[in-house]
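First comes the structure, then the notes that go with it.
Omission of a single protein chain aside, the complex is shown with its protein chains in their original locations.
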Amino acid sequence: MSVKEEPILILVTGGTFDKEYNELTGELFFRDTHLKEMLALGRCRLPLDIRTLMMIDSLDMTNADRATIAENCSRVGEKKILITQGTDTMIETAKVIAESVKNKTIVLTGAMVPYTFGSSDGLFNLGSALAFVQTLSPGVYVAMNGRYFRHDQVRKNREKGEFDEMAQ
Amino acid sequence: MSVKEEPILILVTGGTFDKEYNELTGELFFRDTHLKEMLALGRCRLPLDIRTLMMIDSLDMTNADRATIAENCSRVGEKKILITQGTDTMIETAKVIAESVKNKTIVLTGAMVPYTFGSSDGLFNLGSALAFVQTLSPGVYVAMNGRYFRHDQVRKNREKGEFDEMAQ
Amino acid sequence: MSVKEEPILILVTGGTFDKEYNELTGELFFRDTHLKEMLALGRCRLPLDIRTLMMIDSLDMTNADRATIAENCSRVGEKKILITQGTDTMIETAKVIAESVKNKTIVLTGAMVPYTFGSSDGLFNLGSALAFVQTLSPGVYVAMNGRYFRHDQVRKNREKGEFDEMAQ
Partner (left out) sequence: MSVKEEPILILVTGGTFDKEYNELTGELFFRDTHLKEMLALGRCRLPLDIRTLMMIDSLDMTNADRATIAENCSRVGEKKILITQGTDTMIETAKVIAESVKNKTIVLTGAMVPYTFGSSDGLFNLGSALAFVQTLSPGVYVAMNGRYFRHDQVRKNREKGEFDEMAQ
């Protein structure tokens, strides 16, 4: 196994990515993550470990949840970590992680449309986030819209539903 | 625009990626590339220029075709180039480009299943290839299966339909 | 044109069928109907006229709305009418129409999952409803789950999300 193939840990926290449509109530809800299905579709052959930490809407994510995510990033042996979560508070989570976790490459990604809906950006984002986590130097990043952003140089543009770079 | 946001050129050459099903004959054929549609689905916001060089099956790609691709890579101003082509001869094309093009990051990608079919790996591969082309140092690479490979350290495993790393 | 090919009128009223996902708010909403897109996908060659009467959730449908639908059914020249609406109050609408419209074959259908989501039953239901409206004798029917039901012999089983026949 070459250097670039050191194992990657994926921490699942929920978000639009993994939402499903409840046909009895007409509401969106969480069941299991679709990460494995997505990785199979992408014919992904990376050495990956997938762990589900929580299954929540990022608007419901508390400081305690963020502490749990950061603590998991610190505790594990992997130096490369991908986190899936809702886009609404993705940057807040990135900042909390950056305060306590050093010397690891951590990339957060999500989706604007659930994977199970036809028009999802999820598979594209997953592909790019897995590539960024392999190649970027240690730090905490957000990967969306085909781009990567340092956790302290990004904001979500809620009108457009996309992420913008901003001067530090 | 930050350094990482220097413009990326996408050169389209065809391949399974862009094949479609002809419902009158039951055969696969090429019409236009689906790159724009795929980038829209991925909500991609990178500064990109897309140019179609040819629309062919990679088994039909000749040495003259490869020379054309390499020449285009040399001539253009962009330092970051993504090439879509069929997986069968992707490595040969990478080698030809590597002989003449230096100081640019060039990534080749493709798909095992056409984008227009439900089960395509195309969107995942496109996401990862666009991330690799932004972050890898100059050289010629193949991006498939969530991984990247140097052009001289990869072989296609035809039995499994995936790419393997091999010692130089 | 043979007898069976007399023109069919499709009256669109909204319902889950035509809901879309708003990626900025995470909510479902209505824009335009997807009927034309669905008929194109089905390679439908029937002589059809499509008219959008309203674009609402069937839980929001009022008695005045139902009167409008029934009035449209009466007024038009077509003897065969397909109505798309939400499943929650489909039977109520069928009953209102049956009170005032005679000598026409009217079929109501809908979907449990929006057409734009991958897992929709909409295309199947549309195919069966169009077949039923061509072949059933005058009356008002609900077409769901591959079945047809007389308006006065059906109930929606909300726990299962399907329609059951019941004795009159």
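In order of appearance the chains are A, B and C, and numbering begins at 1 in each one.
Following the convention adopted for this analysis, a contact is a pair of C-beta atoms (placed from the backbone, for glycine too) under 8 Å apart; a residue touches a chain by one contact, two chains touch by 3 or more.
Since this is a predicted model, take the numbers as computed values, not measurements.
Novice: Among the chains present in the display, which ones are touched by the chain that isn't there?
Specialist: B, C
Novice: Can you work out which residue in C:24, C:41 or C:59 touches the chain that's missing from view?
Specialist: Among C:24, C:41 or C:59, only C:41 touches the chain that is not shown.
Novice: Among B:52, B:68, B:116 or B:153, which one is in touch with the chain left out?
Specialist: Candidates B:52, B:68, B:116 or B:153; residue touching the omitted chain: B:116.
Novice: Contact with the hidden chain only, please: which chain C residues?
Specialist: 2, 4-5, 38-39, 41-46, 112, 119-121, 123-132, 134-136, 143-148, 161-162, 165
Novice: Using the document's contact rule, name the residues of chain B that touch the chain not shown here.
Specialist: Contact residues on chain B toward the absent chain are 16, 21, 23-24, 26, 28, 112-114, 116-119, 158-159, 161.
Note that in this section only the chains that are shown with their structure count from here on.
Novice: Please list the single chain whose C-alpha centre lies closest to the global protein C-alpha centre.
Specialist: When every chain is reduced to its C-alpha mean, the one closest to the whole-protein mean is A.
Novice: Roughly how far is chain A from chain B, centre to centre by C-alpha average, rounded to an integer in Å?
Specialist: 25
Novice: Using the touch rule from the top of the page, what residues of chain A touch 2 or more other chains?
Specialist: Counting only residues that touch two or more other chains, chain A contributes 112, 119, 161.
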